[in-house]
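The structure that follows is given in the form of structure tokens.
Up next is chain A:
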Amino acid sequence: MDFLNTHLLTTILFFPVLTAMIVWILPSDQVKAIRWTAFGGSLIAFIFSVYLWMNFDPNLAGYQFEEQYIWYEAIHSTFHVGIDGLSLTMVILTTLLTPLAILASFGIVDRVKAYMMLFLFLETGMLGVFLAADLIIFFVFWEIGLVPMYFLINQWGNPKGERELWGGIKISSRNYASLKFMVYTMAGSLGLLLAIQLLGVLFRNYDLVYLTQRWTSLDPNGTLMGVSTATVKTIVFWAFVIAFALKVPVWPFHTWLPDAHTEAPTAGSMILAGVLLKLGAYGFLRLVLPLFPEQSAQYAGWMAFLATMAIVFGAFAAYGQTDFKKLVAYSSVNHMGFVLLGIAAAATKIGTEDATIALNGAVLQMFNHGLSAAGMFFLVGVIYERTHTRNLEDFGGLFPLVPVYGGILIFTSMASLGLPGLNGFVSEFLVVRGSFPLLPIYTSIAIIGLFFTGAYILKGIRKVLHGPLNEHWAHGEHKLTEINLREIIVMAPLMALMLYIGIWPTGLLDVINKAMSALF
Partner candidate 1 sequence: MSLNLLAIFPELLLLILGVLLLVIDPFWKKEDRRVNLGWYSAGGLFAVIILSLIFARPTGSESAFGGMIRYDGLAFVFKMLFIFAAALTSLFFMDAERLQNRAEAYLLLIASTIGMSLMASATDLVMLYLAIETTSIPMYVLSGFLLDDDRSTEAGFKYLLFGALTSATFLYGLSLIYGFSGTTQLEAMGGFFGTFNPVSLGVLFLLVVGVGFKISLVPFHFWAPDVYQGAPTSVAGFLSTASKAAGFAVLIRLLMIAFPQMAVDWQMLLAILATISMTLGNLVALAQTNIKRLLAYSSIAHAGYALVGLVANNELGLNSVVYYLIAYMLTNLAAFAIVAAFGRVTGSDELRAYDGMSRRSPYLGLAMLIAFLSLSGMPPFGGFIAKVLVFAAAIQDGWYWLVFVGIINSIIGVYYYLTVLKYVYLYRMEGEVEKQNPIQVSRPFVLGLSIATLGIIVVGVIFSPWFGLAEFATKGLL
Partner candidate 2 sequence: MQFPVISIIVFAPLVAAIIMLLMKEEAKNEIRVVALTTAVFDLILSAWVYFQVYMNPTMEYQFVEKVDWLPALGISYHVGVDGISTPLVLLTGIVMFTGVLISWGIDDRPREFFAFMFLLAGGVFGVFVSLDLFLLFFFYEIAVFPMYLLISIWGWKVTREYAAMKLTLYLFLGSVFALVGALAMYFTNYQLNGVLTFDMLEIEKAGFSAQFQYIWFLPVFFGFAILGGIFPFHNWSPDGHVAAPTAVSMFHAGVLMKLGAFAALRVGIMLLPEGAKQWAWLVFGFAMVNVVYGAFIAFIQKDMKYVIGFSSVSHMGLVALGFSTLTADGITGASLQMFSHGIMTALFFAATGMVYDRAHTRQIPELGGMVKYLPWVAITFIIGALVSMGMPGFSGFVAEFPIFMGVWQVSPIAAIIASISIVITAAYILLVVRKVFYGEVPEHFEGHITPISILDKIALATLVIFMVALGTMPFLMVPMVQEGVNNVLRILGGA
């Protein structure tokens, strides 16, 4: 037990890798064993993180459960991990979604072993980003997360469809999507890498605590490497911002998202929307705001503008979709816009009550969107598995055929829409409440965007569930089957949490609030 207490974070972090190793030595044809081992392993990781939650003291500022090991002395980087309220929230989200996503993947039959291993490696990658307290470790896990996702989309994504690259080269859609995902993210990472190198050269230390202190206390009128400190800071700021903005994704860097989400396999989309997007927002909260308070304040207006555009255009775009999955994809753009709005607003006046409220909203929105987006993508997957189409026009009036599914879909959509009583409302309200005093114009436009959020969600539901019954699905071989037990089990925890946070947000919000107050 003592080992666990002193090494809890590394245990949570590497347990998925351990599970992957066990999966590796299982025979390839024992598909059931592979699936259940992977599920079991990720579930155990979740249990560990619950244990972490219970032993976490929200009243303490700074990192808890810190661990630091010698790693790469030559560049003065240590393997330093730690958790605070912000990262704890994200860790819980990740370890919750992964087993659910694995459970959702029980329908995959092609190369199950490789699929599960990649998924588990992906989990470690994401956890690593959240747990890192050293900039190099952050970067390492940030990049590591890319590779499994690339292959998941590429190999197990939607096999149909073709896109054209430059010069008339045709590649399949999933290839296109995964490549775009990879290239965009790596382009951002390049700037991030250069910025990190610069920090390393200047400070010879990558520890986040140390850096935050030293970097912000630099004399603004001095010079760094022959250029004025302010200029260097601005350049590094933008390098960080672009890298994270690509991930969130911030409009106009979002164009990889619809393709990636749509072409990815169901579970891949769940994780992609549920967790990976949060990596970007996390980067803003963990690195950009603490390291660059002046620049953040200076450019907050720009960020808020982009966020608002994301909210509005995301909503419009979602409304215009005929592909159900793409609709949900754009809804992610829309929802993540709120996160960014909250962050941008908070940046303008860090430390004030309004700012803290906005941040609370942003973080809670990250968590909530994780739940609802994962849920929505899964539900799209459920219908797709049965109908093999995602075209909204192909559906219609399915509610009587699949009432349970319909109910769940409506519930989840309402959470996504922000119905009071469900989690979406709480976070969106907090964001708006916090941002309005700070950035009234942008917030107003965002609220109008909210209106359209409702529009597209309701459109989605209407097209699928309501209206005249599409006879095609009612009889014969295309008869729609109801949602089965496994699928319900996937949705149940999500729904429970959505309700719980909607009615009694304090449980989670308290931790977040204390963390945000402590950080800023």
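On the choice of candidates, all candidates are chains of the complex that A comes from, given by their letters.
Going forward, a residue touches a chain if its C-beta (ideal position, glycine included) is under 8 Å from a C-beta of that chain, and two chains touch if they have at least 3 such contacts; residues count from 1.
Only a predicted model underlies this, so the values are computations on that prediction, with no experimental measurement involved.
Enquirer: Among 1 or 2, all from the same complex, single out the one that touches chain A.
Expert: It is candidate 2 that touches chain A.
Enquirer: Any idea which chain A residues touch candidate 2 in the complex?
Expert: Residues of chain A touching candidate 2: 70-75, 136, 139-144, 147, 154, 175, 182, 186-187, 190, 193-194, 197-198, 200-201, 225.
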